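The other protein chains are all here in position, but one chain of the complex has been omitted.
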Amino acid sequence: MTEAAYLQPPPPDYLHDGHTLGSWLFTTDHKRIAILFALSITFFFFIGAVAISIVRLELVTPAGDLVGDDTYNKLFTIHGIVMVWFFLIPSIPATFGNFLLPLMIGARDLAFPRINLLSWYLYVGGAAFTVLTLLIGGVDTGWTFYTPYSTMFSNTAVLTAAMGVFVVGFSSVLTGVNFIATTHTLRTRGMTWFRLPLFVWSMYATSIVMVLATPVLAMTLVLIVAERWLGLPIFDPSRGGDPLLFQHLFWFYSHPAVYIMVLPAMGVASEIIACFARRRLFGYSFMVYALVAIAVIGFFVWGHHMFVSGQSPYANIVFSFLSFMVAVPSAIKVFNWTATLYRGSIAFDAPMLYAFGFLGLFTIGGLTGLFLATVPIDIHVTDTYFVVAHFHYIMVGGSVSAFFGALHFWWPKITGKLYPELWARAAAIAMFIGFNLTFFPQFVMGYLGMPRRYHIYPPEFQVYHVLSTAGAAVLGVAYFMPLFYLIWSFRHGGRASANPWQAQGLEWQTPSPPPHENFIVPPVVSEPYDYHPQEGPTAGGETSA
Amino acid sequence: MSDTFLKPPFETLERQHQAVSFGMWVFLVSEVLLFAGLFAGYSVYRNLYPEGFLVAGRQTDIVYGTVNTAILMTSSLTIAVAGRAARAHFGRTARRLLIATMTLGLTFLILKGFEYREDIAKHLLPGPSFALAQPGAEIFFSYYWVMTGIHATHVTGGLIAVGRLVIASRRDATWLSGSASEDATALYWHLVDVIWIVLYPLLYLTGRTGHG
Partner (left out) sequence: MTGLRTTLTEASVNARTVDIAFLSVFAISAIIFLVLFVLLIIFAVRYRRGRPANRGPLPKLMRREIEIGWTTATTFLAIFIFWWFVAGYGLPPKAAPNQLEIHVVAKQWMWKTQHPEGAREINALHIPVGRQVRLVMTSQDVIHSFYVPAFRLKQDVLPVRITELIFTPTEIGRFHLFCAEYCGTQHSHMTGAIVVMTPPDYASWIHAQPHGDTQDREGEALYDQFGCGACHAPQSQVHAPKLFGLYGSSVTLTSGKSVRADDAYIKNSILRPRDQIVAGYAPIMPSYGALANPRAVEALTAYIKSLREGAS
């Protein structure tokens, strides 16, 4: 940037920098790619939601009279595959991460803009396989693809489903590589590592997990395809193979994958809580260490998914210990967020409501994780609705709440429009209530012995299932609300200023929406979260340090 | 000159070079984990079926394996020298060495193809007509096919990447001196070779030590 930049008329914002379809499909602007991802994952979110709505309707009665066994199995499988790989994993990183990472570190784009576009095309490629799977009849293995069922017994479209996940994995890896390289090489002057916003740190930790764990899944899926298609015996017990090896390889990826979903949510919560409490984040450096610790320890706990698989009881003890250890940094984060509120100046705008929802639900998800790390309890509740409830509290209560929090917090920045606050708060509250009504009864019935993936079930669990379905109905409505009012806002909403929340962070120093190369004037870097509660809209008393 | 290589997000060429090779290193770590999953499975089964793996290991074609190892090693040399040449502004020499690298890579793939044909003729493809009865032998060959197959895919990817450099520098060979892709491509090519150096003892030397 030279002085001449100040004299020229402002460049068009990224939304108006080209209007053809080609200007979107061949863009290398990280902000436009983020929008492409956002639209794609929204599409899959609703596919996954429709699938599970039918499942929940089916479970209103114990007899299994709405759909048949096969259909039921295909529905929960597609729900899992779509929600995990085509919604949750790319949800925050590929959209908000993509949009915000360069802005937050004062860069003009990600380090490799064309590879970023390639990530999206790989996502579309994987998505095409998944849609194809649906069109040729679906797949019924569960999202876990356990062998030998997936390789030798299932008569459904396992090959295309596995290919879809395989291809979309490369999208994650490339996004991860891009984020890591960007964070290392494109931080603007003054943006030292310990001045990075926690959202950037969370993207960095997530990227490490993506880069290290995803290839192992890719390889495992190659083996599944090879076994099913070419008849290799690697997981076939009757020819000397070991189906447990599959489970080890699968969970070596899929446990860290939970952290791919929840670390970004932690980053989002940190940004929102600091801004709406107008308070410097409590224990910034501890928050950073905790993020990295979760990412690292998360690689060594996969065996807790296999306590009843027949693995050695000594292995169970080791994995139990490590699972307890990974709870420590998660707990520290929760304490820090709570402590950030102390002496703050708290406003309850919609993003903050989502952040509170995240905090409460993530805490319940985390605490129920303690039950599952305890071997004798896990033996009883694993593969029951207790586990289903637990991971939905983490992945939906935690990650999806944070996703909506991020959507509202950065909506003015992304679109340049203001959203209707009252509707947004109503949706946040409805989501919270609907979520708890859906999933809390599942803890109870899980402990009482209701196994997961059951199409028909003993009538004694019916009341819990009916409650859960009622909650899902509320949740369904709550998820549709933002779709409508945000579209309305995009068309008719009031214009947003560069910094409607008076938030810290470089992304707020550029106009909303930002221009093509992000900054017209080079941003000024200060300490992160330099909020002063006294200087809020209703300030009083002297300023703090 | 340098402006033609500087791409948008970067402000200096040096930074851009750093980013490209750092990004490639991160990607290579990911690639290593891709093969690590296979190595882990191989170790588990080798431990479970030591005898079967020894018997099966003797059935791979050591001549093809060794010649191919030598070919890949040489290609690593040519691409490394190509990089030196490019940096010293010997653009045309660099370009010739890249073409040599491609030729060696192609030769590797062709020889691998002949080897596969022989393997199939010897019924070493896992399945109902698999030649060896020893438990574990079929698993050894499953890993043989998957590992070499994925490695060959990587060699093909490497050929495309090197080919891209050769095409991009067809008008002006000095292009190689300034481009950051040269370094990154060479890094990738070396990784593919290093993986092969691990595969070679696992697949060709197993069962041939001592009384082989």
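Odds and ends about this structure:
A and B label the chains in the order they appear, each numbered from 1.
Quick note on the criterion: contacts are C-beta pairs under 8 Å (C-beta built on N, C-alpha and C of every residue); 3 or more make two chains touch, one makes a residue touch a chain.
Source: prediction; values computed, not measured.
The missing chain, though absent from the display, is touched by one residue of A:I346, A:L418 or A:I520; that residue is A:I346. Here one chain is not drawn; of A:L230, A:V292 or A:V375, the residue touching it is A:V375. Contact with the chain not shown here comes from a single listed residue; of A:L66, A:L230 or A:I332, that residue is A:I332.
From the options A:F87, A:F129 or A:F356, the residue with contact to the unseen chain in the full assembly is A:F356.
Shown as candidates are A:V463, A:I487 or A:V524; the residue that touches the absent chain is A:V463. Listed for subunit A, the residues touching the missing chain in the whole complex are 64, 69-70, 73, 140, 142, 144, 146, 148-149, 152-154, 237-240, 243-244, 277-278, 282-283, 286, 308-310, 313, 316-317, 320-321, 324-325, 327-328, 331-332, 334-336, 338-339, 341-348, 356, 359-360, 363-364, 367-368, 370-371, 373-377, 379-380, 382-384, 445, 447-449, 451-464, 533-534, 536-538, 540-541, 544-545. Remark: the residues of subunit B touching the chain excluded from display are 48-49, 51, 133, 135.
By our rule, only the chains that are shown with their structure count from here on.
Chain geometry summary: the mean Cα position of subunit A and that of subunit B are 35 Å apart.
Remark: subunit A residues 28, 102, 107-113, 173-174, 176-178, 180-182, 184-186, 211-216, 218-220, 222-223, 226, 230-234, 239-242, 245, 249, 252, 517 touch subunit B in the complex. Against subunit A, the residues of subunit B that register as touching in their complex are 7-10, 15, 18-20, 22-23, 26-27, 29-31, 33-38, 40-41, 44-45, 48-49, 52, 126-128, 135-136, 138-139, 142-143, 145-146, 150.
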